[in-house]
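Here's a structure for you.
Every protein chain but one is kept in place in this view of the complex.
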Amino acid sequence: MAAKLEIEPGSSNAYHTGEWRTQQPVYQNKWPPCSQICPASEDIQAWLALASAEQWQAAWHKLTERNPFPATMGRICYHACESACNRKHLDSAVNIHAMERYLGDMAIAQGWRHRSFCDDAQPERVAIVGAGPAGLSCAFQLARHGYSVTIFDDQAEAGGTLHSAIPDYRLPKSVLANEIDAILALGIELRLNSRIGEAVSESDLLDQYDAVFLAIGTQQPRLNPYNNGAEKARSNHSVMSGLEFLHRLNRGEELEIPRQVAVVGGGNTAMDVARCVRRLGAEVTVICAQDPHGTHHHELGTEMPASLTEVVEAEAEGVQLIYRAGVHRLVRSGDHLSGIEIAHVDRVHDRHGNFNPILFDGTEEFVAAELVIFAIGQESDWRGLEVLQKTTEADGVWVGGDAVSKSKLAAAAVGSGYRAAMSMMARLKGDAVIPDEHKKRKITYREMQLHYYAKQPRLEGEMNPERLDGFKEVVKGLVDDDSARHEAKRCLSCGVCFECDNCWHFCPDAAVIKIAGGYRIDYDYCKGCGICAEECPCGHIDMGNVS
Amino acid sequence: MDKRDPFRHNVLTSGHRACSGCGEAMAARMVSDLIGPDAIYINATGCLQVFTTHNQQSAWQAPWIHSVFANAAAVASGIEAALRISGKETPVVVQAGDGGTFDIGLQCLSGMIERGHDILFVCYDNEAYMNTGVQRSSSTPHAVRTSTSPPGRLSQGKHQLKKDVISIMAAHHMPYAATATVAYFPDLKAKVEKAMGIKGPRFLQVLSPCPLGWVHDSALSVTVSRLAVETGLFPLVELEHGELTGVMRLAEQRPVDEYLRPQGRFKHLFNSKNGAIELRHLQALADARIRRYGLLDAETEWDTDRAMQSERHGRGGYCERRSHGS
Amino acid sequence: MKQLLEGSQAVAEAVRLCRPQVVAAYPITPQTHIIERLAQHVANGELDAEFINAESEFGAASIVLGAVAAGARAFTATASQGLLLMTEVLYNIAGLRLPVVMVCANRAIGAPINIFSDHQDSMAVRDAGWVQLYVGSNQEAVDTMIQAYRIAEVCELPVMVCMDGFLLTHTFEPVELPSQAEVDGYLPAFQFVRTLDPARPMTLGGASEADNYQPYRVAQHDAMENAQAVIEAFDADFETRFGRTGGGLVQGYRLDRATTVVLCMGTLMGAVAEAVDRQRDQGKAVGALRLRCFRPFPVQALLDHLKVAQRIIVLEKAISIGAGGIVAAELRAALQQAEMTIPVESVIGGLGGRDLTPAVIEAIFQQAADEKIDTQNRFAPDHSVNGEVQHG
Partner (left out) sequence: MTMETKTEADLHDIRLHGRGGQGTVSAAALLALAAFEDGFESQAFPKFGSERRGAPVEAYVRISSSTIRAHNQLYTPDAVVIQDAGLLRSEPLLRGLKRGGLIVLNGEQPAASEGDGFRWLCLPASEIGERHLGRPLPNTVLLGALAAATQWVSLAALEKAVTNHLSRKGEEVVKANIEALREGYESPSIPTSPPISAPPQPRFFKGAAGAVSKEEQAR
């Protein structure tokens, strides 16, 4: 007798509200600015994410996919990544270089070895000219993929400029040696003291190898361009190139340095030189043709190229800097240099990029110096490589590193070695070069919701208090795992989902489904309101047209 | 049963017909999932009831009942009494809009609290009668345009103030009464969990933006609710037995302009002299609430910044694994 | 064993015997003694129930709605203004098909405010979807209450037991109260399928569009129609067990060869029976019929009892203002449907507690015999202290 009632409703799941949608969210990884600006194209966000989870070795492996020199680069790279870091709009940039160094040092301490991607040896052989960062980076990538690689270098030690021109207080030799050894351990043949044309002929190189990578760097310094002719000869006791100064210092020569030294140049080499001179006990003045950091001359628009940290540290060490000044003439008393006359420089290069300074009359000043060191650039030495210089990739010859780089940054050399290796391998296999997965659309902080992140102080490596006492390393690394994890966690993960659950919590329609490693949008129900995209802290979600 | 998501119950599942970007759907989904399916839900008439049970399609995956507009708290009282006499401890949760709480439902709600029923009453406060097309309620803030408080030559929107319902609740000396909003999920979660751990009548007022009635972009529902708090216009507070026991401190006070401008319901204030007076009035109201609750100087670490923080791998979900299903 | 009990007390005892688990109410004269008694039972531990002091009748109805939806047997009682305040919820309870049982202590509706008995209150909610049973004595109130739960729970329809305020609620009469065992034997424990239970989540009271709404009402109406047979069957079963009838659907008095029949409800039957006796003593062929079950409207039972009649006088204590007698109109429609052309005189009286004495009713018989009652509305004459009928 009970009433038969069909009043138990069915599920609303039967109704697909997704049909209301006029725009739709899409999960889309972006290219964080750190990675985008990194000359070595490191996937910084990815390895910081691993580090934040204390997966140190995985983080190191992820990092070294692009750069096998973390301990080195963590010390000497000028970390453009940090100036691009979106976090500076919240508090201060992530200390990426300190993290990189921390992982690199940990790898050295733990004896971690690089992984080979390929168990099978490839039949092709590759020759690399130059054992600097570009050559080693290229060799590293090729060796990991099973290619047989031989590196030729005319120096007695591997490392190129890293070895010859970076002072010990920035990069202890042992750190570099350890990282090079780890690379070579992949089975790379290294032939030192082997200049092309002497140890092996250009034609042998082309005949015996399936591909050649020229990474000869820039070993030829420019000398004083201000004095036409007369002073352009070889360096002497009163005029020297910065490169020569650093080479000699790094070789362990006992240099006699006068009491007052002038360094001409506004780049990092100039800073290196100046700081080394300070460590040798002299007073030093840097004559820089550009403006200091933080000034933006709207017409000239030139800031000195040296890294800010270098400048700050140099000034802290007592280096004097004179900006927007050019050398008018060297002032001699007999054979002896007494100083240089400088003047306001309006412009250094002309529109065509040629060195053509304009110095304003009546602005001359005298700077006392018994030695002037010019650190105003360097060039490649192509002697003995005349045939190879004319070849192209079509001939199986790639060129990379400082020889073709504008920035002359070590990290750029590493990146160039990587790209050359990828290009070579694609060519050798007959494939197209696979584009980098992480290089998507760049993301700016404006597309992110920075209020979802807590302000956290940036941790710095400590400064060595006895820094001017010889060439001890100035900057110490991060002190421990806790600091490293803290700093890694500061990464905003720009444009890359870090599973904060915001989209999942906020979706009014339960159309965001949590799955292993992320989320899925159930387009059957998503109404396209856009809240998930609006509230995504890292800008990972795009609103696009309905497909 | 919807078993799409292993990490939440979806007590309020997909396919409901709330407007795109609905703050009430968002709030109800959060609250009901935090409580889970082992509870009985009573709904007053209103948007939530209509859009979740459209024409024999229910979005509820827990026992749910709707009777009439005014009586949700009384129906819940009866359910709770029935459970009590049967020795069952199933939680009882009322969900109502501001109409069903501040206005037509206030008498039953007051009775429920006075009698001490073990019920959580959740008010999704969207500050007007949205279900019937945005008419003014006693929860509608001062100077807001609604279809029954239109601005005109002699009017700048609603003349009266928003009813201070949380103080009315507190005056019942009930065990727990709190305000929350969707923008601060960790705060909402903490309050729901706290409320569920207390016996007796409990009240939660959840500010739930309505893109339709507040006239803002549907993507801004969370943003607007955050600004309501950060300007001081909607203080997040907890009251136990009538005493103020917790406030969410403002990391910094934002000017009310930032909250008002994205919302069309305040648009008329921005292009007239009298409107400018009301803007100053609204700012003064925010300042007064900040002073009243000590929102800038409260001695608590719980502030708007902390409650906003996102963390890798989530800020706490609804369930580790679903109780039933995958 | 018979006891002399006040009607409120008697019905409260009957409620207790039905073992409700939730009792909710808001006091209103003349219902108060019922709930006071129940409150005392709960306080004494004689009734294992939650007694909820609602904040209004609207709340009380809502509370029993919730309680039944959660699987408990529940009870409430009200009257007059309170019933009207419940109206929205009464419809809702019926629409949700929740077997709530309540007592309406019938009372007039203001304005002017009046606490005395008529049927305007329960008549006002006649279309709400509740079974309405009008009782004529305290004994019947007891018996009907016990039957009401069984009817409600089997038919999934709410039942309203209508007892005249004061005339029953405040009147002491001999009443036979059944034992708990007897009631338990008659009324099974409450088992309800459509309850709110997390083990079987169910949505109750969702929204319905035009294409889905009407079937609900059809189902409700069908259930009401079917309830007639249930009411009769359960009354017959009751009679077998307890030796008394609750009154079935309708109850006749001296209908043999009665050409003029008065149809009435509730306690009015007492005075009508007295008047019939006096008329019969004068050799007049009159009889009476009491409509115990007003909803569902028992058309066939009425026709069966009225087929011999040549004139029907419907005497009712409620009015559809602007239309007239409610029962009369429904009866006319039923007769016309059955193609029976018996004239139906509608007389309305007893509003707001005005007494309908046997003398008044005899006067109405006389008026009818003289054909002085309009076919439309007439109001019953007043009585005087001396029992002399005054017209007006």
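Order as written gives the chain letters A, B and C; numbering starts at 1 within each chain.
Here, contacts are C-beta pairs under 8 Å (C-beta built on N, C-alpha and C of every residue); 3 or more make two chains touch, one makes a residue touch a chain.
All figures in this text were calculated on a predicted structure; none of them were measured in a lab.
**Student:** I'd like to know which visible chains would be in contact with the absent chain if the whole complex were considered.
**Tutor:** In the entire complex, chains touched by the missing one are C.
**Student:** Considering the complete complex, identify which of C:F116, C:Y186 or C:F238 is in touch with the unshown chain.
**Tutor:** Residue touching the absent chain, from the options given: C:F116.
**Student:** One chain isn't shown here. Among C:A223, C:M269, C:V286 or C:V327, which residue touches it?
**Tutor:** In the complete complex, the chain left out is touched by residue C:M269.
**Student:** Quick one: say which of C:Y26, C:F238 or C:Y253 touches the chain that got left out.
**Tutor:** Going through C:Y26, C:F238 or C:Y253 one by one, C:Y253 is the residue touching the chain not shown.
**Student:** Taking the entire complex into account, which one of C:V286, C:L356 or C:A380 touches the absent chain?
**Tutor:** C:L356
**Student:** So which bits of subunit C touch the chain we can't see?
**Tutor:** Interface residues of subunit C facing the absent chain: 2, 4, 6, 29-30, 115-117, 137, 164-168, 170-174, 245, 247-248, 250-256, 267-271, 273-274, 277, 290, 353, 355-358, 383, 385-387.
The criterion applied here is as follows: only the chains that are shown with their structure count from here on.
**Student:** Closest chain to the protein CA centroid?
**Tutor:** B
**Student:** From the C-alpha centres, identify the chain that is farthest from subunit C.
**Tutor:** Max centre-to-centre separation from subunit C belongs to A.
**Student:** So the centre of each chain is just the mean of its C-alpha atoms; given that, what is the distance between subunit A and subunit B in Å?
**Tutor:** Centre-to-centre distance between subunit A and subunit B: 51 Å.
**Student:** So what's the Cα centroid distance for subunit A and subunit C, whole Å?
**Tutor:** 92
**Student:** Provide the list of subunit A residues touching at least two other chains, using ranges where the numbers run on.
**Tutor:** Each of 9 in subunit A touches at least two other chains.
**Student:** Return the residues of subunit C touching two or more other chains; collapse runs of consecutive numbers into ranges.
**Tutor:** Answer for subunit C, listing residues that touch two or more other chains: 202-204, 206.
**Student:** Give the list of subunit B residues in touch with subunit C in this complex.
**Tutor:** 37-40, 42, 49-50, 52-56, 58, 60-68, 70-71, 74-86, 90, 107-108, 110-111, 114-115
**Student:** Can you name the residues of subunit B that touch subunit A in the complex?
**Tutor:** Touching subunit A: residues 1-2, 4-8, 10, 12-18, 20-23, 25-26, 29-30, 52-54, 56-59, 61, 182, 185, 211, 217-223, 226, 305-306, 308-315, 317 of subunit B.
**Student:** Contact residues on subunit A for subunit B in the complex?
**Tutor:** Those residues of subunit A that touch subunit B are 9-17, 20, 49, 52-53, 451-455, 489, 493, 498-502, 504-511, 513-514, 522, 524-525, 527-531, 533-535, 537, 543.
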